[in-house]
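One protein chain is absent from this view; the other protein chains keep their places.
As written, the chains take the letters A, B and C, and residue 1 is the first residue of each chain.
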Amino acid sequence: MLKAKLALRKQGQESSVVEIAPGKTIGSDAIAIITGPCSVESYSQMETVAKFFKDTAVLGIRGGAYKPRTCPYDFQGMESEGLHILKTIGTEYSFPIVSEVLSPNHIDSMKDYVDVFQVGSRNMHNFDLLKCLGKTKKPILLKRGLSATIEEFVYAAEYILSEGNPNVILCERGIRSFDSFTRNILDLGAVVSLKQITHLPVMVDPSHAAGKRELILGLSKAAIAAGADGLLVECHPDPEKSVTDARQALSLQSMKDLVSGIEPVAKAVGRKI
Amino acid sequence: MLKAKLALRKQGQESSVVEIAPGKTIGSDAIAIITGPCSVESYSQMETVAKFFKDTAVLGIRGGAYKPRTCPYDFQGMESEGLHILKTIGTEYSFPIVSEVLSPNHIDSMKDYVDVFQVGSRNMHNFDLLKCLGKTKKPILLKRGLSATIEEFVYAAEYILSEGNPNVILCERGIRSFDSFTRNILDLGAVVSLKQITHLPVMVDPSHAAGKRELILGLSKAAIAAGADGLLVECHPDPEKSVTDARQALSLQSMKDLVSGIEPVAKAVGRKI
Amino acid sequence: MLKAKLALRKQGQESSVVEIAPGKTIGSDAIAIITGPCSVESYSQMETVAKFFKDTAVLGIRGGAYKPRTCPYDFQGMESEGLHILKTIGTEYSFPIVSEVLSPNHIDSMKDYVDVFQVGSRNMHNFDLLKCLGKTKKPILLKRGLSATIEEFVYAAEYILSEGNPNVILCERGIRSFDSFTRNILDLGAVVSLKQITHLPVMVDPSHAAGKRELILGLSKAAIAAGADGLLVECHPDPEKSVTDARQALSLQSMKDLVSGIEPVAKAVGRKI
Partner (left out) sequence: MLKAKLALRKQGQESSVVEIAPGKTIGSDAIAIITGPCSVESYSQMETVAKFFKDTAVLGIRGGAYKPRTCPYDFQGMESEGLHILKTIGTEYSFPIVSEVLSPNHIDSMKDYVDVFQVGSRNMHNFDLLKCLGKTKKPILLKRGLSATIEEFVYAAEYILSEGNPNVILCERGIRSFDSFTRNILDLGAVVSLKQITHLPVMVDPSHAAGKRELILGLSKAAIAAGADGLLVECHPDPEKSVTDARQALSLQSMKDLVSGIEPVAKAVGRKI
C-alpha cells in the first residue's frame, strides 16, 4: 500500500548497511553506538568526551552546533565555531562526527565538518531539506517527527532516497503523548515494524524518549532486544552543567556502563558490540 | 513564564491588526475570510474561484503552488507556474494572495507573487524558515504544528517577530489525536487562549481540522464564536475533482453559504463580515 | 458502518428531546444550562447556589456526591449525606438534580435522590454500569471518555439504549492530548458530528475541557455555535475554596454572566435560552 518503493524491503532483500566512515558501519552485526553531548559547548568539553571513549566500543561522536530551540532567546548553538571543534576532535580521535543540520543553506558549509547529517524531529517534515540532503551522498540520520506516523517516517526517508542518496539511517526517538512522566514515549513497536517493512538501519535515541537519565539503560536494552541497529545517547562530562537537556544526559562513566550493560542483550539477539 | 516578550499581550495592550493589502486587514472588527483551492491546478480553476467571490465578503484568495506532500511521488504543486497564475488572478480580481512557502530559498522568488506567506503545520518548527521570514516585512500566516503545544506555537511566532517582522497571523488548524473520525481535532481552547495571552490576530482553518466538508460550517460558526479573527477555508469549483484534499473542499456555492451562515454569529459576538 | 442502530439518526429522523423533569427538557429549542459545584460540600453551599439561580435560565443543578478521584486518599465525596442535600435543595428550589453514579450498586439508593444519572468520563467504558442504567428509565448524561473515539462514544450510548432506556444525553467534555496548557481539548468537531450522525441531545462541559475559568465563556459560546443543546458548567459560591477543581470553577456571578453572554450566540443559531 505504501508507495515508498526505495525504502521498503522487497521480498528476500537483505538489510542495508550504511558506512559512515571507512570501516565504520551502521546496520551490520555490530551494534552502532554514537554518543556525545546535546550541544557542543567548548573544545575541552568535546575533547574530554572523545578521549574518554577512545578505544571503546563507541563508533562515533555526536554534538549539536546548530540547535533547534523552542524559544528564540535560548542558546542556539556555537554554530560554525562548534563545527570546527567537532571536525578537530573527529580527526584527532578518529571518530566519525554526527551533527544536526537545520537548513538547506547549511549543507554546503557543514559537509566538510561532519560525517553524518542528522535531521532532527522538528525537521522530519521539512521536505525541502530532505530533498537537498538527497542530492548529497552523505549518510543521513533521520529522526522520526514528534508525532509522525510510521508511514510518514518511511516517506520522509523516501524523499532522501528518491533524490539519489541511499545512505539513510532511521532513528526512533519517542513520540508525543498525554503523559509527561517520561519526556516522550519510546515506540519500539515502530522499531520492530521498520526493521520488517524497510531494509534501512534503525537506531534508537533513548535519551530524548526518556528525558530522565535513570531510564536510559533499561530503554537501551529494550531497544537492542527489539532489533535496533544502534543507539544514539546523550552524555556529558558534567551532566548537571549541560547547557541543554541536562536532565537526560548520562555521565561519561554511566555511558561506559551502558555499553557494557547492553552487551549481553546484544549477544542474546545475535549481535555484538 | 513564557519568554515570548513580543508575542505576548502586555497589560492593556490592544490587539494587533495586520494589513495584507492596502485597506485589507486581519484582526479588525471584520472577520477575515480567505478561501480558495488546496492546490493551484490551472488558470481557469483559479479564475472561476476569483470571479465567483468578486464583490463578496471574501478578503483574499489562497492556493498552493508548492505542496508539502507526505509521499514524494505525489503531486508537488505547479510551483513557479502556479505562482504566476496566483499573481495574475490576484491582480485582475484585486484579491490579496496567500500561498505556502516551503523553503528559505523560495522566499525571494515568491515575494513578488504573493501577499501573505503561509507557513504550514509541517514547518512550524522549521526555525531557519521562520528566521528568514522574520527578515521580510511580508505578513506571515503561521499555522500551528500538527502536535505543537500552545507555548511552542507562541514561540514560533516569536521567532518571526524577533527578527523584525511584526506581521504575524496565527492559524489554528487542528491537532493530532487518537481519533480518526475527524482528520484532526480543532482546538478552540487554543483560540480563546491565544487571543488572551497574545495580541496577534488568530485565524482558524476548519478544513484541515475537519477533513470532511459536512462539518465545516458548524466548526466555522464555533470558531467565530470563540473569538477567531478570520477563517481560511478550502473550496474548489468541482470539489470531488480536487487533486488534493478533495474530501474536505467545499463547492463555491457552499462556501458562499458559509459566509452568510456565519454572519449572525459574527454579529452576536460584536464582529461583522 | 456503525452498528449502533438505536443511537444513529435515520434518514429524516428528528432530534430527540429528553425530559429530565416535568416540563424541563434537553434537546429542544432552548439551550439547557446545568450548573453547580464539582462536589457537594454542605447544605449551605448548595442552597446558596440554588437560591442564586432561582428564576434564571438555569434548568438544573449538578453536584457530586460520589467523586471518582485519581488518588484514593483524596476526598471521595459526601456520599449519602450529599444525596440528601441534593434532594432537599432540588425539591425546595424546583431544580432537577444531576449527579454522578460510580457503580451499579449505587443505582437503587440514588434513584430517588437524583433526576439525571451522570456517567463520568472514567466510566464511559464501564459496560456493566451502562447496561444497568439501561434498565432504568432515568435520563442518563453520558460523558465521553478521556480518550474515547466518537464511534466508541456512540456505542456506549447504544449500550444504554439497547437495554430499553431511550433517555440518553451525550456530553463532550474534552479529550486528552499532548498539551497541558488547557486541561483537555474540547472537541467541537465531535459535537458537530454527533448532531449529524445521532438523534440524541448533545451537551458540552467546557469546565473540564478548559480547566481554567477564564476560557469557559469563550468555549461556551463556541459550543452553542457548533450546535450543542446545552452546557454543563461548574460554579461555586467561593471558587478558590472549592475542595475539588477550584481552578476551573466560575463564581456565581460569572456563571450568570455566562448565561447572558451566550444568549446572542444562541439566537444567532436559531436557539433560545
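Note that in this section a contact is a pair of C-beta atoms (placed from the backbone, for glycine too) under 8 Å apart; a residue touches a chain by one contact, two chains touch by 3 or more.
As the structure is a prediction and not an experimental result, all values here were calculated from the model.
Engineer: Using the document's definition of touch, tell me which of C:R62, C:R176 or C:K256 contacts the absent chain.
Structural biologist: Of the candidates C:R62, C:R176 or C:K256, C:R176 is in touch with the missing chain.
Engineer: Which one, C:T25, C:S99, C:N126 or C:S220, makes contact with the chain that was left out?
Structural biologist: Within the whole complex, the residue contacting the unshown chain is C:N126.
Engineer: Which residue, A:A156, A:L188 or A:I273, contacts the hidden chain when the whole complex is considered?
Structural biologist: Missing-chain contact among the listed residues: A:L188.
Engineer: State which residues belonging to chain B touch the missing partner chain.
Structural biologist: Within chain B, the residues that touch the unshown chain are 147, 176-178, 180.
Engineer: Can you name the residues of chain A that touch the chain not displayed here?
Structural biologist: Residues of chain A in contact with the hidden chain: 147, 149-151, 174-175, 177-182, 185-193, 195-196, 209-210, 214-215, 218-219, 221-227, 264-265, 267-269.
Engineer: Contact with the hidden chain only, please: which chain C residues?
Structural biologist: Looking at chain C, the ones touching the missing chain are residues 3-4, 68-73, 102-106, 122-123, 125-129, 131, 145-147, 151-152, 155, 158-159, 162, 176.
Here is the rule we go by: only the chains that are shown with their structure count from here on.
Engineer: Taking each chain's centre as the mean position of its Cα atoms, how many Å separate chain B from chain C?
Structural biologist: So the centroids are 34 Å from each other.
Engineer: Scan chain A for residues touching two or more other chains and write them down.
Structural biologist: Those would be 147, 176.
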